[in-house]
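With one protein chain removed, the remaining protein chains of the complex are shown where they sit.
Presenting chain A:
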Amino acid sequence: MFVVVALRWVDERAEVDPLSGRVRTSDRSAGASAADAAALELGLRLAGSTGGRCAAVSLAPAGADELLRGALASGTDEVLRVEPAGEPDPRAADSGAGTAVALAAAVRERFGAPDLVLTGDHSPDRGTGATPALLAAEFGCAQALGLVSLDTEPAADGRLRALRRLDRGRRERLAVPLPAVCSVEAAGVRPRTAALPAVLAARSAEVPVVAARAAPDPPPLTAAHGYRPRAKELPAPAGADPLRRLRELTGAGQRSDPPRVVVTDDPAEAADELLAFLRAEGYLDG
């Protein structure tokens, strides 16, 4: 059986700027999520039990080479990094469609058609869990998503046995025909620790890179605004004085230290700081 495991390179310890809402990530703390690591482990076990092959792929910039070297050390036969085509529009919602198109094309070109594609159930960064389904559409194969367990030896009929979580604690047993795309949860799978000689050997391994095939143009984005949660209902503030009630509701007059852009008293410097912030945020482009 030829298994491809798609790993998303994410920083689960990302920081969010309180003022601009910008997310700051670091290559150092980035890696595979627990669900992706579980997918890799299951991929390796399936390939091992069927005498097949396992490859790991990631649509990510060069920082992800370490992640793929780690997969090599753990026992994958091949790895492939797909270099993203340009920066995504940070305002646009990520449906996963572009990722699925790029990964499927790169996998097909490099390895041919896989019997099984495994992924984590959803990525911790903006993940909707839709990418595996879109991958299944790209490959034109079966899909079984959000699995809590997956047998690592195919049944006599060649199908995979899987268990899926349903609402209200129910479970669904599935017999998954191949080829298929399966996404798994992290639960119950303990990823292996790579052997030391393999880790040392993987350190100098070359990670092959291909450019992502550009996804079909998304619909043009004319406007975008931040996610607005529904207003929270609060009990009315107590007290007879309307002004007091209003103050309590709005927090007016309370001491607080909101995030600030301008930190100087000098008007010229303040103007420079403000302009620099607006420029950095892209408000003064064009």
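The rule we apply is simple: contacts are C-beta pairs under 8 Å (C-beta built on N, C-alpha and C of every residue); 3 or more make two chains touch, one makes a residue touch a chain; residues count from 1.
Methods note: contacts and distances are computed from a predicted model.
Looking at the choices "ABC transporter substrate-binding protein", "FAD-dependent oxidoreductase", "L-lactate dehydrogenase complex protein LldE" or "MIP18 family-like domain-containing protein", the name in the UniProt record of the chain not drawn here is "FAD-dependent oxidoreductase". From the options A:44, A:136 or A:194, the residue with contact to the unseen chain in the full assembly is A:194. Although one chain is not drawn, its touching partners on chain A can still be listed: residues 18, 28-29, 31, 193-197, 199-200, 203, 255-260, 262-264.
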